[in-house]
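Below: the structure, in structure tokens.
Just one protein chain is left out here, and the rest sit where they should.
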Amino acid sequence: MKLIEKKHLVAWGAFLLIMLLMPNFVSNGTLRIFIFANFLAIFAISWDVLSGRTGYISFGHPFLIGIGVYATAIMSKRFGMPVEYSIPLAVLITMLGSVLIFLPALRIKGSYFALVTLAFMELAYQLVQVVRPDLTGGTRGIFGIKTLTRGAENGFYMSMSLMFAVAFSAWLIMRTQLGTALSALGMQEESLEGSGKSTTKLKLAAFMLSAFIAGLGGAFYAHYVGAIAPRTLFDINFLFTIIVAVLLGGSGTIIGPIIGAFFLTFLLEFLRPYLPGAGRYFIYGAIALLLYMYQPKGIYNLLEKLYQRWRGGAA
Amino acid sequence: MTIKSWLKPVVSGVAISAISMASLAAEPIKVGFIGSMSSDSGLSGLRAAEIAIDEINNTGGVNGQQVELVTADTREDPTEGIKAYEFLAESAEVDFIVSSSIDDVSLAWMPRFLEYQIPTLDTWASYVGIIDMVKDDPEGMKNYFMNVASDEALATLYINFGADVLKAKMGFESVVILAEDTAFGEAITGLVTEALAPVAGIEVKEVIKYDITTNDFAPLFSKAEQSGADFIYQISTVNAAGLSAQYVKLQVPLAMTGVNVAALGHEYWTDTGGAGAGISTLSPIPAVGLDLDPVSAEFVATYQSRYTSRPVMPHFNGFNVYHGLKQALAAAGEVGGFGDGWSAAMEKQDLKLMKDGELWLRYGWWQHDEIEPVTGRTYPHNIRFDLSEPFDDGAPSMVVVQWHEDGKPYVVYPEKYANGEFVLPSWVPAK
Amino acid sequence: MKPVLEVRNLVKRFGALVATNDVSFTLHEGESMTLLGPNGAGKTTIFSQIMGELQQSAGSIHLYSEEISRLKPAARIKRQIARTYQVPRPFAELTVLENIRIGHMPNSIWDMLRQRPDLEYERQLAHKVGLAEADYERTPAELSMGDLRKLEMARSMACKPKIMLLDEVFAGLTAAEVSQISELILKMRADGMTFLMVSHDLPALKPLVDTAIAINQGAEIARGSFDQVMANPAVLSSYLGEV
Partner (left out) sequence: MTQIIIQGMLLSGLYALIAIGFTLIFSVGRVLNLAYGAYLMIGGYVYFYISQQLGLPKGIGLILAAAVGCLAGLLKYRFIAKPLKGNHVAIEIATLILAIVIQSAIILVFGESTKILHSLVPGIVRLEGVTAPWSNILATGLSWVLIIAVFIFVRQSHTGRAMLAVSQDPKGAAICGINGEWINMVTWGISGLLGGVAGVFFASYTQLSPFMWVGPLIVTVAIVIVGGIGSIIGTLIVAHIIGFLEVIVVSYIAPELRGIFTMLLIILFLIFRPRGLFGREELA
């Protein structure tokens, strides 16, 4: 079941094709919305690789993303480093930074692990304002970061290719024996140990993979928006958006977080004309809460069930 | 056939029938408003834009074209600001953008401005770095204008206030700076320590920086008291109401002045529950407590008859939006739209608002090679200001406003605009 | 016959409670031994110490003459020892074959990524323990207790052990399933597997073991062949005492 079949590749191909053709169908404004949806999808996949699979719930994911964002922003803006170097370095630094939340995971889990990661995010928020504000830009953040693209179409193609590459690679990895082992880690850590597997090694793999994706997404994000501020980066609202995207779409899958990210971003944009202010988040949050309470397995699962019922009805 | 090409005939069909129904030709001019819809300053700007556009449409529009307003919320968040700017540029395809964005948000969407080149007027952000961009890249920034005096001009006039009032009148010799730990706080701290001391002869005893999430200022006020300074200079944009409320609740026995963004609004008194007395703040003009010229007074009358919810009076940026938007549309009317000639036509706009036969407010621009005499540098596309009495070349860049214990704001500096005295709160002993 | 597993003077204390009280035994290659005793006698605690899930308070454990008392569970399993649990603990959302795969997949992350799973081997194992072909793609929730035990056996066997510790391997099984598992154990014995077993199903256990050690309150009370031990009055009274 976890193996790669032709129909999967056909589905991925169709997905890629639709995305590639998207600029022909929709306005530039919609493309801009897609760009943010793509980045959110990357962050959601990163969260899911760690928390959705292994069960180590991270409440501090913006901490990881923030490392990538700040690393590339500081290196390219303050030290004039070319983007070709600053982005890979930022990804590396994010992976190193993830060790900080990996070490606690060796001792604690569940609510306690979630709280530690939350504390790390808050700590990062405060430190970034105090330590070397000449580099981090303090409370105001960093402006005028070199942007990689100009125009909605280019931004769309860049974010879409990145999202697709991340999603497809993550999907491939999850189809390997490593993916099976990571899922097993989330289900029964003790049994996994009892089967002779080093859970430490597997956890490290999950953290590194998640940090890799977070750092990559964060670094490209920084070079897309061109401006970052700690208040909106190390923020509970941002964390909320990532987690909700995964849970709504369906955790433990790759397509789920993508569906969730697209659904949420477009919902927010759809509401903009009716509720221009922060009131949008009320409807957004209420929908998220209801879906989470009554459809905890997410939209993907719901679609799957509908599809099966439809097939059952047709047959 | 793409959806776009399929939609086109439908859309143009609708458009044609609309044209045949209305005798007026062409599509409307679209004006985008970008700002924080839930903040008082954002709302001031938005309402001012609505009033200005209605007035223009009622008098026949711009060259027969009606003007339509599209809004985008920034939530005072840089990322939301970028999304909002993109929405205006790409989804709404506006012709012109008027912005009530704070500094951070304007800086965030600035790369998008450079990309789209949609004529844009800033009415809140005052960061002098943006004006420097106009100086360095006149071609790329040609469609950008800022009709609030840049922060360097604000600070310069404030130093004079220190010399003329704080030192000469109150006898204050030393200051303790209580500044939020932000880039803005750092910049103003730098200006004050470098200029207030030598120019006004006031010694800086200590600089206390605090985190913007601070809830409890009591230990900070104790520290300020212990420094032995004569007064507190506060620099507070984010947490300003909380800081001043606690100042009053704790009855800190030192005068406090400086930058307090919360006190720039007319709702300050009710928001702080009366706990805002004695606080003075610099304010870009038109400020709270400032008398108005007849044209602006009429705008306020319209505003107050139309909107009953807060803010009951537009903030300074509301006036800037009202007058600035009208100027931008007038420039577009002269050259037939927001195309190539617009920037040059906008540069020539010069609105002189008189009160009692004197120049009261001026909405004109510094030209590219024009040197401001006091600072000795240029401010292209920044609103024209005057830094020394009698302010006959432009309005002053700012006034100092103080909330007295009767619950009213008074302008206390400069002399020409003052309608009240700078006083100490009742619990503060005189020097 | 050479000794493969040696337990020497094993002691485990939980506060004041002595759960394992100076237990020693040696298991030889191909031998099949059982630990007998009432509930709470300390049998599972001994299993857990051998596997490294619990750290002993005193004494030592040797595998092929190498001391393993301080090694992590994964390292011990690598040295070809595996166990099953009293209550099966399968991976709830993985299929039967994937559950087996966990047992035999490589240890290095790189190999996990690179190597394709050996489906043929997984099927063989599943077949060997008597799981039906139709169940291979099912999840544990859809299996009977008997099938879960078989799955546990298969997953342990996938670790390619030479010594297997079976904990209550017959609990919750139908008579038919008991004889299926018994047959499997006999067949594996014939292939050279060494067993240490615990079960309350004494009639089923009897034909499978060479040696028995009776334990009560953590300490050994008798040792010998199955029949000898069962005839020991101390053993009888400890069992009767339970009832």
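Labels A, B and C are assigned to the chains in the order they are written; within every chain, residues are numbered from 1.
Keep in mind that, in the parts below, contacts are C-beta pairs under 8 Å (C-beta built on N, C-alpha and C of every residue); 3 or more make two chains touch, one makes a residue touch a chain.
Not measured: the values here are computed from a predicted model.
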Displayed chains in contact with the omitted chain are A, B
Can you work out which residue in B:A168, B:L250 or B:A297 touches the chain that's missing from view? B:L250
Have a look at B:K30, B:K209, B:K355 or B:K416 and name the one touching the chain we're not showing. B:K209
Residue in contact with the excluded chain [from A:I4, A:L21 or A:I236]: A:I236
Over the whole complex, note the residues of chain A touching the chain we left out. 57, 59, 103-104, 107-112, 114-116, 118-120, 122-123, 126-127, 129-130, 236-237, 239-240, 243-244, 247, 277-282, 284-286, 288-289, 292-293, 296
Contacts from chain B to the absent chain lie at residues 36, 38-40, 75, 181, 208-211, 213-216, 218-223, 239, 241-242, 245-246, 249-252, 262, 267, 271-275, 310
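The working rule: only the chains that are shown with their structure count from here on.
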Spelling it out: a chain qualifies if it touches chain A and also touches chain C; which chains qualify? none
Whole-Å gap separating chain A and chain C, where each centre is the average of the chain's CA atoms: 42
Need the CA-centroid distance for the pair chain A / chain B, whole Å please. 37
Chain B touches which residues of chain A in the complex? 24-32, 36, 126, 129-130, 133, 137-141, 143-144, 147, 150-152, 225-229, 231-232, 272, 276-278
Touching residues on chain A, where the partner in the complex is chain C: 1-3, 173, 176-178, 180-181, 183-184, 187-188, 190-199, 201-202, 205, 252
Mind listing the chain B positions that touch chain A in their complex? 2-4, 37-38, 71-73, 75, 77-80, 82-83, 86-87, 90-92, 103-104, 107-108, 110-111, 115, 180-184, 186, 211-213, 238
